[in-house]
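The complex appears here without one of its protein chains, the remainder shown in place.
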Amino acid sequence: MKLKNLALRKGNDFRPTFFAFPYVAICFIFVVLPLILVLVYAFRDTDGSFTLNNFRDVLTAGNLKLLLKTVGIALLTTVICLLIAYPTALILASKPFNKYVILALLFIIPMWMNFVLRIIALRSLLGIFGIDYGFGATIIGMVYDFLPFMLLPIYTVLMDMDKSYIEASTDLGANSVITFFKVTLPLSLKGIVSGITMVFMPVFSAYAITGMLGDTDTTIIGGKIHELFVNADVWGIGSAMSFVLLILVFATMFIGNLFGKREAGAKAAVKGGTNE
Amino acid sequence: MNKKLWLVLRWVFLAVVLISIYLPIMLIIVYSFSSERNIGSDSGFGDFTFSLYGRLFQNDLLMEATLNTLGIGLASALLATFIGTFTAVGLYYMRKGKKAVNLVSQVTVVNAEIVTAVGFLLLSIFLRDVIQIPIEKGVLWLIITHTVLTTPYVILTVSPRLNQLNPNLYEAGLDLGARPMRTLFTVIMPQLIGGMVSGFALAFTLSLDDFVVTNLNKGTSGVNTISTYVYDNLKRNLDPAIRALSTIIFVIVLVVLIVFNIIKNKKAKAEQSASKPLGK
Partner (left out) sequence: MREQRVIDKIIDVKNVTKVFDDTTVIDELSLYIRRGQFVTLLGPSGCGKTTLLRMIAGFVAPTEGKIYVEGQDVTTIPPYKRPVNTVFQKYALFPHLNVFNNVAYGLKLKKILSGEKTNRKGEKVPVFRKFTKEEIANKVNRALKLVGLEDYGHRDVNSLSGGQQQRVAIARALVCEPKVLLLDEPLGALDLKMRKEMQIELTKMHKELGITFIYVTHDQEEALTMSDVVVVLNDGLIQQIGTPKQVYDEPANAFVADFIGESNIISGIMIKDFSVKFLDTVFVCEDKGFAKNEQVDLVIRPEDITVLPEDSDKGQLTGTVLSAVFKGTWYEMEITANGYEFTVQSTIEAKVGQKVKLSIEPDGIHIMKKLRTVNEFVGEVSGENTVDFCGGTFEISTDLERGTPVKVFVPFDAVELTDDEEDGEIGGNVARSLYKGRYYQVQVYTDTDEDFYIDTSDEWDIDDRVGIKLDKSKLRLEVIVEETEEENQAEDGGDEA
């Protein structure tokens, strides 16, 4: 790219927008084009003609059950994560715990360790406790992996919250239970939504965890798609299933947006959180 | 309720959660010094030994996977840091189209990872068979995909720092005779160093942690990262040296995070005292 020719053209101000051009090109090739390819393969027969057969094969009773089961695992993981993370965050953000930032850091340090290694470690522990691989172990593994992603956004919101609201509420005579439900919980909703979006959808792809801790009955849609592609003959069906998942992603994004502006940077905020 | 009891209860709750989080890791660390092949086997802990650490360096496939992980992580994080910083600067000055670029870059962040992985796989086939670019799935392809995957996070980390800059800084560089590229490197980037380091660290850990994209794009020539190596060897007999590797990684993470936080605190304090101008 010849930068000097991009300088002052008539009516064009000297704003260095061209620094973003390489990435715009990357976006087209590596973000937009792959999605188009998924779409093309989903609607293409093995001989190259248009077909809806792939979707017929995806929308079988077996696959729908698989999808429902994945949604179930994702929901259960999200709820358990929330039930553990919220009280933890609440305590960490309250006196006297809010003085020790290092304490909060302890809760999220494992996040920087490779998750497969962490799940292997968990696997050994479950073995000692005599817990068999299967549904229960899968859920424990999912919660173990995703808990920090639920904890940090909630913790951040609670720490940033203006404590005077709570004081104002107690001053007005509300007891602490009422204060929690009327003030703290609504104000921390943004963190909750952020945490949910960072747990719910990623579970769909977390087939490594089901593979390490589950049995044949705990296959999730991410694992199924992987299998369909490793077995090269059914790429069409795999793409169609990816397409269905894509629609689900946009649907959850839409629902997430209804609950307030979702921060796309949540994950960056979580992992980069202590760097900020 | 009794205030003291309430405090104790909250400590207990935190302790229980913390123990649950660290118990598996501690178990692995302890057993990395064990002579036993299996954790919790009937024979107990066995002897205290460093043999697993020695064994780790003799497992060529695992060492190769570790080097791959580090190499892919470093290369993609470096690329992502530069592309992401360039892009953040470009987007900062962009009026039209800024929203569109941000939206597309966010697709990578919010999309289900398996769909992204499938997209990359199809793209590699498309590039090879249709465009006839000789792309083979393997290390190079993994570096490219990981770069694409992590660049949006760098943009998100660097952008907020740009907003704090003096809006005329870039113009001042040009005004004094520096070309755009030179101005970017000598004027703008020195101000963004903090964001770039954070962005790099983030991109690096995301790359290290990746499994789904890597597993579908590593090709069939036996290229592995730590994640895929462990996963593939699970069904066969997994080398217990993995416990030594886990321990090393955990210690590195711990040290890096503590050092990072100490530096950050020092910097914050230094900035506080520097923000008071000395006057005339």
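In order of appearance the chains are A and B, and numbering begins at 1 in each one.
Here is the rule we use: a residue touches a chain if its C-beta (ideal position, glycine included) is under 8 Å from a C-beta of that chain, and two chains touch if they have at least 3 such contacts.
Predicted model, so just to flag it, every value in this text is computed and none were measured.
Displayed chains that the missing chain touches over the full complex: A, B (touch as defined at the top). Touching the missing chain, out of B:135, B:178, B:197 or B:234, is residue B:178. Note that of B:35, B:191, B:233 or B:261, the residue touching the chain absent from this view is B:191.
For the options B:61, B:103, B:133 or B:169, the residue in contact with the chain missing from this view is B:169. The set of chain A residues touching the chain not shown comprises 4, 7-14.
In the full complex, chain B touches the omitted chain through residues 166-169, 171-179, 182, 186-187, 190-191, 274, 277-280.
Everything below uses one rule, namely that only the chains that are shown with their structure count from here on.
Chain A and chain B have Cα centroids lying 16 Å from one another. For chain B in complex with chain A, the residues that touch the partner chain are 7, 10, 13-14, 17-18, 20-25, 27-28, 31, 39-40, 83-84, 86-87, 89-91, 93-95, 101, 104-123, 126, 144-145, 148, 151-153, 155-157, 170-171, 174, 179-181, 183-184, 197-199, 201-202, 205-206, 208-209, 211-212, 215-216, 226-227, 230-231, 234, 238, 242, 245-246, 249-250, 253-254, 257, 260-261, 264. Residues 3-4, 14-24, 26-27, 29-35, 37-38, 41, 84, 87-88, 91-92, 94, 96-97, 101-103, 105-107, 109-110, 112-118, 120-122, 124-125, 127-128, 144, 147, 197, 201-202, 204-205, 207-208, 211-212, 221-222, 225-226, 229-230, 235, 238-239, 242, 245-246, 248-249, 253, 264-265, 267-268, 271-272, 274-276 of chain A are the ones touching chain B in the complex.
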